[in-house]
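The other protein chains are all here in position, but one chain of the complex has been omitted.
Each chain gets a letter, A, B and C, in the order it is written, and its residues are counted from 1.
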């Protein structure tokens, strides 16, 4: 039984959520969502997992503002953000490529990043595509900055950047990423070649595969839950059909 | 068929609410409340009457803040305020008698007056007791001022002061009351003797009694509705028992 | 996962002396069972933040000597008259009061709710409420072309809030219906305890209607069952206020000895120091 790349990512992300009280995940994020559901199932104390835009696993009742209020109150421990571009200072760009406002390639927009990135203590940047197109030296538009000047209210920010090739930790003092883990099949060289920004080197170990027990649990117990929110993903990953709509 | 003093007040207050879209009334205000219910029944277009702290006639759903938000949005046309003391500049005091904070006689507090008085276009001051104790030259504590300096945001404010003896209009330019109506049995002299502040004299007519038709409608159709909110008042006024709890 | 269920007395123990305590209005979910337990445990130096007013709950706590200060738009027994222990304490100079107005109390908690250090409010300018609140600030609206004074109210985070509600499900989701000011209190509070008439099995999130009236469990630390837990206050459509009891209280509490007798009837007594 060998873990797929996605299962590896789910496993390593789940480790990072251990002990959280409340994790929020976007609707279009099946890997972080699966990780959150796995972490919740493994948790010995209550862990709220909010899957945005689901009805069943979203217990906010005051409309879409409550997520942001809840985060600003410090009640959301972990959140995932992505980006069309992510740069070496952990600035993220969800707006587009080229000069603003008439961009060469326009993407949807910044969503809630310009608050969430500041107030959620543990923001995990997650971008499966690890290329010089997605990981750049400097983003074309800062939807939300990776760090802030002295004096700016900023209890939250990036902890790590997880991609399809590697895991970087973010050093808030140096304002730089540090490569810590590379996934099986990658090398320091292959990661460097695919990364558009400079970064520091940590211990750089290979990302551990999930244990056989965890993998079995993921496939047996968690996959059907995942299928409620991310039916296409669950079908593709595990051949599990959705049992009911989320 | 002769109108009682309370019916006279209900009738004159109802006239003042004609054409309103939304009137809000406090729970402990049976005369303004009855006037609002009468005005609503007589209105040819939709008129919302909110009786605070009732469940049936209070359609706010976002808790007690919604009244204040709704008023600040300009959606409440008329509101009633009272006061332990009301002075000649229409300042109102709901806090107590004597020097603040250790007052000689402490009353409940200012409630929402320090916003409502500023933003509701037609605030009617209503105080049945018309004496030199209640209508004073200068209040001991300004819960909310009758008028504001130039530049202060103040779309609302006092229109009139209605008491058990008379009706004063408030002149926002002169910042003074003007006696306009005296109730049957009162004279200019008796009103002056009972009033602790100086005021201007208007036409000073006798408050007209409600028409026989209106009085019949009030007693026959409105009284049972009043009994839902103000059972003791309705019982005392009209011998009407409450049909169900509000 | 099931919510922690504790006793009314354990909730009273969890409210520390000196806490800034969130207090719901009489028309909302007044936790009277916990209030009696707080008097029983001789809680002291509490500071009450009322959203926006309090009734017999605040008056009893004040009379029993549990309260050092209060922020409120009103303290009143409503149709049963003035709040006698409150008025007596003010008139004797024994209670620190910060007079406020309903929307200001909402605003100060909503600032906490939104994670901002302050929020602006209209009104207030020229009132003696503002004059006696050095913790509030008047600024000139920076978006106006001409002078436009405006009051900024600082966020006021609460230490603990205790509310009473009709029911909770076993996960700890609490039905509060339209009484959303309870959610405001809870959002602004570091810790929240809820007493309920009953605990039901079916999740409030099973239907859109009950979900819309829910307070989600993740704001709640523990719940306790307390039948008639708001008595003698009423609870939404479940039971009306007990007018006879409230009249009895209003009469008894007019004097310190009458109040002590009233407490004695409940098996309670005021704090010795009070």
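Keep in mind that, in the parts below, a residue touches a chain if its C-beta (ideal position, glycine included) is under 8 Å from a C-beta of that chain, and two chains touch if they have at least 3 such contacts.
Quick caveat, the model's predicted, so the values are computed rather than measured.
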Omitted-chain contact residue, chosen from C:65, C:78, C:177 or C:229: C:177
Full-complex contact with the absent chain, from B:119, B:226 or B:240: B:119
Residue, one of C:2, C:92, C:139 or C:266, that touches the chain absent here: C:139
Residue ranges of chain C at the interface with the undisplayed chain: 107, 114-122, 137, 139, 141-144, 148, 150, 152, 154, 177-178, 207-213, 236-237
For chain A, residues in touch with the removed chain: 27-28, 53, 55, 60-65, 68, 72, 94-96, 100-119, 141-145, 148-149, 151-153, 245
Absent-chain interface as seen on chain B, which is shown: 21-22, 45-48, 55-56, 59-62, 69-75, 119
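In this section, only the chains that are shown with their structure count from here on.
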Core chain by centroid distance, with centroids computed from Cα atoms only: C
Pair joined by more contacting C-beta pairs (A-C or B-C): B-C
Longest centre-to-centre distance from chain A, chain (CA-based): B
Distance between chain centroids, defined by C-alpha means - chain A, chain B (Å): 58
Chain centre separation in whole Å, for chain C relative to chain B (CA means): 28
Shared interface positions of chain C, touching two or more other chains: 180, 183
Shared interface positions of chain A, touching two or more other chains: none
